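A single protein chain has been omitted from the complex, and every remaining protein chain is retained in its original position.
Letters are used for the chains, namely A, B and C, taken in the order the chains are written, and counting of residues starts over at 1 for each.
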Amino acid sequence: MGVDGNYKWVGKRTVRPDGTDKVTGRALFSADSSMPGMLIGKILRSPHAHAKIKSIDTSKAEKLAGVKSVVIGKDFPNLPNKTISIGILAANFSEMSDKLMARKKVLYDGHPVAAVAATTSAIADKALSLIKVEYQVLPHVIDVDEAMKPKAPLLHKKMITVGVDPAPTKASNVASRCEFGFGDLEAGFAAADVIIERTFKTKPAHQGYLEPHGAVVSVAEDGQVTIWCSSQGQFMVRSYCARLMQIDEAQIRVIPAEIGGGFGGKTVIYLEPVAMALSGRAGKPVKMTMTREEVMRATGPTSGTSIDVKLGATKDGKLTAGEAELRYQAGCYPGSPVGPGAMTAFAPYNLENVKTVGFDVVVNRPQAAAYRAPGAPMSEFAVESVIDEMAQKLGMDPIALRELNAAKEGTTAPYGPKFGPIGNEQCLEAAKNHPHYSAPLGPNQGRGVASGFWFNVGGESVASVNINTDGTAVVLSGNPDIGGSRASMAAMAAEVLGIDYDKVRPIVADTSSIGYNDLTGGSRTTFASGMAVCNAATDAVDQMRTRAAKVWDISPDAVEWSEGHARPAGPNAGDFEPMSLADIARTSAKMGGPITGRAAINAQGAAPGFGTHIVDVEVDPETGHVTVLRYTAVQDVGRAIHPSYVEGQIQGGVAQGVGWALNEEYVYGDDGCLQNTGFLDYRMPVASDLPMIDTVIIEVPNEAHPFGVRGVGEVPIIPPLGAVANAVSNAIGVRMTDLPLSPPKILAAIKNGS
Amino acid sequence: MHDFAYHRPQSLEDAANFLRTAEDPLLMAGGQTMIPTLKQRLAAPSDVIDLAEVPGLVMIDVKKAQVSVGAMLTHASVASSPEVQAALPALAGLAGNIGDMHVRNRGTLGGSIANNDPAADYPAALIGLGATVHTSKRQIAADDFFTALFETALAGDEIVTSVDFPVPELAAYMKFDHPASRYAVVGVFIAKFGTDVRAAVTGAGPCVYREAQMEEALTRDFSPSALADMTISPDGMNTDLYAGPEYRANLVKIMATRAVEAALKGGG
Amino acid sequence: MSKHHVTSTVNGEPVEFLCEPQETLLDILRDQLDLTGSKEGCSSGDCGACSVTIDGRLVCACLVLGAEAEGRKIETIENMAEGDTLHPLQQKFLEEAALQCGFCTPGFLVAAKSLLDRNDNPTETEVRYWLAGNLCRCTGYDKIVKSVMDVAAEMRGE
Partner (left out) sequence: MAQIVLTNDLGRQFTGGETTLDMDVTDVRDLIRKLDQKFPGIAEVLQDGSMAVAIDGNLHQDAWLEDIGPTSEVYFLPAIRGG
């Protein structure tokens, strides 16, 4: 082993262990499970963006034949108004509970107000129509800049902005202010020959996972709860349900279904506690699945934003100062990703003077949920646009400008610490040397470049490696496989154990079958759970070395493990025939019992990821329509455990970013209600919208991981927004600052020339 | 969906009888618009009458001067018919660009025109070619068929059976499609019959219409340049989540110009 | 409303079921016939996760009424492999990692097979347009399109 080793399984394009089930329709996602006697649960949602609930009358619904339980907000525990961290997440459970089921006010179109469980879907629908809710409609606010105005309708009458000194005396929609940076901005801008200042806007975009949220929940008479659901973390579901419903974690068993995409949107829960309440009352299991309309109206998209950027440079291209103010929509309660947005905005650059200020602003929309590199795509879009413009103003090549100012090992990141070994410069160089970058462009075509940065995270992970007597291994880990992680876990275990990949069976275990794991998110799984799997496999190897030593009557230290065999080493080298894993496993009963390696860690040392993207577009000057002609994405991933799934993560991130840049947006009516609640109006890219997406994998290993993994999933959604906007701007000769770049918007820009 | 009764009549007469006797009947052709509408509870018919088994509605008859298409023929069948491709490529091309493959395999000519969605493609072909609609009762000229937003000249118990499309000298359809739904934000069908030119516009207004000034200009000179100085008024044009009247007015001219270019190149 | 007694052929087997007029073919497949390989992603015919074929034509099962299945032949993802042999498309999707979460995968496979059954020499553009009714949020389509092109080439003996 070792980060520079030659590997048999790591880095190979193996077939994923769960693949056959997924190409034959056998894999069970959240809506695919049923239980005997199961009821169907449904939610009644607010038709108003902001309203006081004057009364709820559920009596008629309760009397309808086939209705087994009805719940409203007061049926859920009231919880302390305090933010608590759980693993890599933080939550205010009072607010979370209110988001699950409104109490006194509804705060967005789609906010749940009541739920029913009935014997059939049709009866549940009928029951919802019999619930009478009296509302007093209040003025609402959606846009972040509008929400910050002094006379904006207030969502929470007592909310005082946190992070401002002295604390404001008046309530506002600004939940908090954060600030990062160092140096002397004034001096930095004074030293600049060119200063560019621009304001950018982005619209809320949905994660767009294909599988709507779903859960089957059974609450037994003794209070034991079993939950089958798809989420990014079965332990997250357990922690949240236990706290929201005020029961012990040990009473809840969450069995992870296959997950049909998440991208951050399934790091929160919507249905499970409601189904728990319904099931507990009815005494029967309850199944709940969202419609696509419910997903669009009431699950977290990411924030819409408004961002000011100011950047200074000398005439030879040295950046002298960077400043940004970021305003992010949080949704109905605080919690936008403006913090990471502010931290990442200038991260690809070496700046001596930098300051970013972020505002977390509540508006009448569903709570923003994490979406791939939460907060970063928007802020880096704004900065990458200004970098591109700066290159134009200075007459410099945009990659050359980036290279001249690139963050590298030892550079102080805008959020404080110094970077360790990072692949930012390597990505820029690979992009510059890629044939794409020098390919000629035709009329009405433009090329855009942008970089992206994400921290990546580690966190708590547990893994077990059970050695079977036939020489195979079962690997248990606790993270849902959202994009091929079973294949990576199996490859790493096979590598450490020295047995064939096909002899390793990876299992995603439920919450009662393995210790606590943080959820799948933040690009942590291959890094942190992978590290746990490696450690657990090493633990099993150590046990097998010890057993071989006992058979040979030598010291365990004199036994080495290679290619799946215990071998006498040192003074005993060559004294005994090597024993294979299968040999040792076969006699495990006689030698002390089953061999089980285990590891429980809080993985530290996640290393940052950088990427640089190049895109060519053609703009129809008569209609404003954009065609994406060619796309190349370069990214430092540390080590590609499974190159195909690494490429897939990058390609998928690019497609999402292109959709965000060109088409995807939430459109609200004057009444504050979402108007595009389905895929007919909310346009995610389809196959005919995209070209092939070329990927270039850079490997600057992360020394903290046994195989050098950094994490892959977040970075690739960051550069596309800036790259596409830069390409369009370059094609039409007008700087585009307002996403998405819809044809009407582009045509107007062409006609107005600004 | 609200409750409804489902019927599958075996003859046109039976289907018409259901229309006459049911409380609030709705005809179903391909169902690609209707079923989503029912799911959203935007319609609550008492009876759904499925035309799938009614004989005679699935036909193509291509003659030298006329292409006849049965009401229940799917878009995919029209698009892939070698006869239609040869005789009226603009029509085959139009059908082949409706929605996506799944929609084209179920959606039908009759369903499309009876629904008269303001952004549907087929109405532009009917108006652009001066087609004749055959129904269970009579023949209706296309110009008289589409009356208003989602409204047609069909009587309550009348069923579209087929459409006759005259074969023009030159024709083409160009649309700027909505990125998600693939409906026409604006679509323009241009056809030239000897000295007579027809220009039909869909997507721009509440109902498909003929653009008279375009027809006059193209009658004088059937070339893209004939439209160069034309101004299209945005008055009365549609606004939706995607685009407003000014953008649509611009598209009418652009799509018409491109349709003329395509028609001169042989259609599509 | 009274239920309809429907007789059809699903994956080569004769099948009878009772259905309400409002039930879609997707409801019947998933809830009555336990064929949960066809997925419900949108229920409005926009995502293609419920792609099946009826009498050989690719459709969204969520936009077909169960009662319409009378006398028809339905094929779903569950019948794509022959015994224990995967269809070449299924095999290629595995080898090329043309799936990530796997939710849209059954629909893509049914749609891609429907294309290759008609055209064993599609251009990349033809593949992309044929699959435009199927949404995938994970892959960016790259590996899906490549897999379909590769299988077509293999079917042609290249």
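Assume a contact is a pair of C-beta atoms (placed from the backbone, for glycine too) under 8 Å apart; a residue touches a chain by one contact, two chains touch by 3 or more.
Predicted model only: the values in this text are computed from it and were never measured.
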| item | value |
| --- | --- |
| Partner chains on view for the chain not depicted | A |
| Selected from A:P139, A:G416 or A:G733 as touching the chain missing from the view | A:G416 |
| Touch criterion as defined above, residue of A:A606, A:A727 or A:I746 at the omitted chain | A:A606 |
| Candidate in contact with the missing chain, chosen from A:V174, A:V274 or A:A370 | A:A370 |
| Given A:T202, A:S523, A:T623 or A:T677, the one touching the chain that is not displayed | A:S523 |
| Footprint left on subunit A by the chain that the document does not show | 83-86, 88-90, 163, 165, 178-180, 207, 263-264, 267, 337, 339-340, 343, 370-374, 415-420, 455-460, 521-524, 602, 604-606, 704, 713-714 |
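In the analysis below, only the chains that are shown with their structure count from here on.
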| item | value |
| --- | --- |
| Pairwise touch network: line, ring, star, complete, or other | complete |
| Taking each chain's C-alpha mean as its centre, the one farthest from subunit B | A |
| Chain centre separation (subunit A, subunit B; CA means) in Å | 44 |
| Centre-to-centre distance between subunit C and subunit B (centres being mean Cα positions), rounded to whole Å | 28 |
| Subunit A: positions in contact with at least two other chains | 679-680, 686 |
| Sequence positions of subunit B contacting 2 or more other chains | 36, 100, 180 |
| Complex interface listing, subunit A residues touching subunit B | 622-623, 625, 663, 667, 675-676, 679-683, 686, 689, 742-744, 747 |
| Touch list for subunit C against partner subunit A, complex | 20, 22, 30, 35-44, 46-47, 49, 76-78, 80-81, 86, 90, 93-97, 99-106, 109, 124-125, 127-129, 131-146 |
| Contacting residues of subunit C [partner subunit B, same complex] | 1-2, 4, 21-22, 24, 43-46, 48, 51, 57-60, 62-65, 67-68, 70, 111, 114, 129-133 |
